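One structure is given below, represented as structure tokens, and several questions about it will come after.
Every protein chain of the complex appears in place save one, which is left out.
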Amino acid sequence: MSEAVAIFLDGSIYAAWLFLVAVGLTLVYGVMKIVNVAHGATYTVGAYAAVSLCGAWAAGGGNEWGIYLPLVLAAPVVGLILGPILERLFLRPLRDEEETVLMLVTYALFLILEDSVKFIWGVDPYFLSEPYLLPGGIDIFDLTYPVYNFGMLIAATVVGVGLAWFLSKSKSGRIVRAVIHDREVAMAMGANVDRIYLAVFSFGCALAALGGALTAPTVSVIPSMGVEVIVLAFAVVVIGGMGSIIGALLGALLVGFVRAMAVHLLPEAELFIIYLVMATVLLVRPSGLFAPAEARKI
Amino acid sequence: MPQRMLAGLSVLVAILAAAPWWMPPWMLFIASGALAKGMAALGLMLLLRGGLVSFGHALYFGIGAYAAGLLVLSGITEFLVLAVLGTLATLVLALILGAFVSRYRGIFFGLLSMALSMVFYGLLIKLQSLGSSDGFNLGGIHLLSIPMQGTAGQVPTYLMTLVLSVLAAIGIDQFLRSRYGLLTKALRDNELRVEYLGQSVRQLVLLNYIIAAGLAGLAGVLSAVAVGHIGPEMAYWTTSGEFVFMVILGGLGHVAAAFVGAGVLSAVQAVAYAVAPNSWQFIVGASLLACIVFLPEGLWSLLKRFGRRA
Amino acid sequence: MTIALSTQGLCRSFGAVKGADNITVEFTAGTVVALIGTNGAGKTTFLNLVTGYLKPDSGSVLLGERNITGMEPRDITRLGVARSFQIPQLFDQLTVDENLEVAEIIARHASTASQTKELARVRALALERFGLVPQRDQLAKTLPGGARKLLDIAMAVVSHPSVLVLDEPTSGVSAEEKESVVETVIELARGLNAMTLFVEHDMEVVAQYADRVLAFFEGRIIADGTAAEVLDAPEVRRLIVGTALGADGHA
Partner (left out) sequence: MKSFSLRALAIAVSATLAAVAPATQAAESVKIGVVTFLSGPAAGPFGVPARNAAEILIEGLNAGKVPGPHATKGFGGAPIQMVLVDEFGSTTTQVSEYRNLVQRQNVDIVVGYISSGNCLAIAPVAEELKKLTVIFDCGTPRLLEENAYKYVFRTNSHSGMDSIAAALYVASTKPGTKSYAGINQNYAWGQDCWSDFEGTMKAKLPAATVTTSQMPKLFAGQYGTEISALLAAKPDVIHSSFWDGDLEALILQAAPRGLFKKSVVILTAGETAIHKLGNAIPDGTVIGARGPHSVFAPDTEINRWFQQTYRDRYNTPPNYASYHMVQAILGAKTAYEKAKAAAGGADPTQEQIIAAFEGLTYESASGKVEMRNSKGHQAIQETAYGTTKMVKGQLTVTNVKRYPADMVNPPEGVKSADWIASGFKR
């Protein structure tokens, strides 16, 4: 019984984390058709930004519990700075290239950003554990869980629900959905694609940075922390169907629960279980679980 | 122009064939590696000409190397046997996996390939008897009575790699000039039309996929012989990424472009390591970006332009 | 009179929309048949079902005696059904000549040198017939609309099909070129003795070239007969011709 509860909780927490790091990737792909490898580097930058902002907060004598403010603030800061730079300078001029070429462009950006992080913050690790330790833990059955992990669950829910609300209810959201569905038609109907791309890419960067910022308190912040994450986020997004928000959610839940089961019941399999799930899903559903349908007119 | 290009390439091959007499040994080693990787990149270029990018091509590089490694462990050290059986092993696997993978296009083809290579990588890590992530050494490989390893083996290995690379380049060049070459080009443009002209797209993709895999497998064997050590990282996605990088760097214009890409990337890496050990990633990333922006058709187009002007 | 192509109770819906609603029809070998109807009436859906791009929900398609229902486009093509497209499907990065060469290679499987030579000769003839000789070494992506259309059709005809399916061969073609495009194509089709199905909005073209006309509405055939019969049918006048010709001022 307690094992089932543990699998459920661990799976949910891991899924929440996965969803946070993957949702920006799928949104950017859905709108811009860019597989953004630089997402991983943006995640790293988010973590470092959180370290610096929280450090400044503490140095400035900010309230102990107020530290969550600079932590979360890292996301919009990174999104607003890095997003427009990358989009305007590199992605907009190359917009008409093929998907795979764009992917290589973002891979190059990834390499450049990762080394830039080294130039700015150095190779020694940073620790930002206060936000993680501050709220303490709670006992569920006989296992202790940090309250912070449930904060991740809440953050993922807020992001997911907020995004769903924005896309379905707000006017700008409906325009974004129209672009996801059919860029040409949306343009013909007067959507300003330049502006939408800029906004969506920056928002995607902010989401990646949020993932990094919220992860920072639980790990040692090092320049290469984004490498594994980007591969994981890919797996989640591909399983769910590239470009689908609901797909990212289900992909995260699937990977989270399958992995939690593997760790608790068959630890040997943890190494490649995610790739196995990904390969299996793709073999059964070649475009992932919830790929937005695209019919070609001939 | 074609005559001139042929003459130029012949001179290049001659210079490379004479390399053991003008290159210092350490550079000869880099050249061996670059040629072997160029061969893998050549296969990838064939796929790319058909519009498909694999982010898991290192799977076959690794399969070739590990097939050779297993043969050496079982006491077979004749290079010809390793090369033939190593390549054969990749071809068989490519036939099986290709049957599934050839259904996919675009990013899904790339990512499914990557997932498959990562499953293989995971299996290798699990195999403690094969050294897990550390891999293992293979020594004593020879071609008939000529050693292929150690000090005496460096030149034979290099020359063998060069010969096989040239043969592969000529073979693929002929292939590209054949009807399949034209069909492959057509495939990249418009698959729907290819189907509506009565040609199975999957068959065509599968054919290219198998050829590409075979080349990567042979490259894996050659690399294993040259380095004398194999490990799971040979099948890791970053190795695949390196192959893609080489193709993009060289361009799709000519079979020699894949080798140009491999050579230049290896040289850039070697120099970057020596000059800027702390920021070589930055340099590699920036050159990739510069290449895509300024040379969308790769270094080959630069050589061609240069040659025309001269 | 042999039946070249027939369908039996063909149905296909897209959600609530019926693209093909129980279509049963037979086509005699060698005839030229025009399909008319407003946008969304089901003409292209019908062509897509016949050529394998779409799979029917129910019903069957027969090529002569042979059931080709649910077969892949390439297999249907190999059995002698060729088609052109409303939006020309060309190999944009290849030259005009190479586009045709690809079509020939696939259709004929040339391998020996003499065969290759023969193909080149045939190709030259085709280029001449379609008036594409001046553009033969141009990349397909640089062609103007009319030439794209012609090349698209030329590629379909290469295989000497027994059934030729043309989706709006004159759309995107300028008014001056229209006549000659249709002329060329129909003449060629008759020369091959191919059963030809073509979708057309220009009722003058339909009246002039079609042996038989099918009028589509909401996935059904609402009229079937000679051009004169169908174009005069009151239902057709009300639902199709009026709307199609009204704009051109011919009504």
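Order as written gives the chain letters A, B and C; numbering starts at 1 within each chain.
Rule of thumb we're sticking to: contacts are C-beta pairs under 8 Å (C-beta built on N, C-alpha and C of every residue); 3 or more make two chains touch, one makes a residue touch a chain.
None of the values given here were measured: they were computed from a predicted structure.
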Practice prompt. Specify the shown partners of the omitted chain in the complete complex.
Written response: A, B
Fill in: Residue of A:Met32, A:Val229 or A:Leu250 touching the missing chain in the full complex
A:Val229
Worksheet entry | From B:Ser102, B:Asn190, B:Asn208 or B:Thr239, residue that would touch the chain that is not displayed | B:Thr239
Fill in: Touching residues on chain A - with respect to the absent chain
2-3, 6, 9-11, 13-14, 17, 118, 123-125, 127, 129, 132-133, 136-137, 142-146, 149, 215, 217-220, 222, 224-225, 227-229, 259-260, 263-264, 267-268, 270-271
Discussion item. Contact with the hidden chain only, please: which chain B residues?
Written reply: 4-5, 7-12, 15, 22-27, 29-30, 33, 125-126, 128, 131-137, 139, 149-151, 223, 227-229, 231, 233-234, 239, 263, 267, 269-271, 273-275, 277-278, 280-281, 303, 306-307, 310
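Note that in this section only the chains that are shown with their structure count from here on.
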Worksheet entry | Geometric centre distance via CA averages, chain B-chain A, whole Å | 33
Worksheet item: Taking each chain's centre as its mean C-alpha position, how far apart are chain A and chain C in Å?
Response: 48
Discussion item. Residues touching two or more other chains, restricted to chain C: which are they?
Written reply: 89
Discussion item. Where in chain B do residues touch at least two different other chains?
Written reply: 192
Worksheet entry | Residues of chain B defined as touching chain C within the complex | 179, 182-183, 185-186, 188-190, 192-201
Worksheet item: Quick one: in the complex, what on chain B touches chain A?
Response: 53, 100, 103-104, 106-108, 110-112, 115-116, 118-119, 121-123, 125-126, 192, 237, 241, 244-245, 248, 278-279, 281-282, 284-286, 288-289, 292-293, 296
Worksheet item: Which of the residues in chain A come into contact with chain B in the complex?
Response: 35, 90, 93-94, 97, 99-101, 103-105, 107-112, 114-116, 118-119, 231, 234-235, 238, 242, 268, 271-272, 275-276, 278-279, 282-283, 286-287, 296, 298
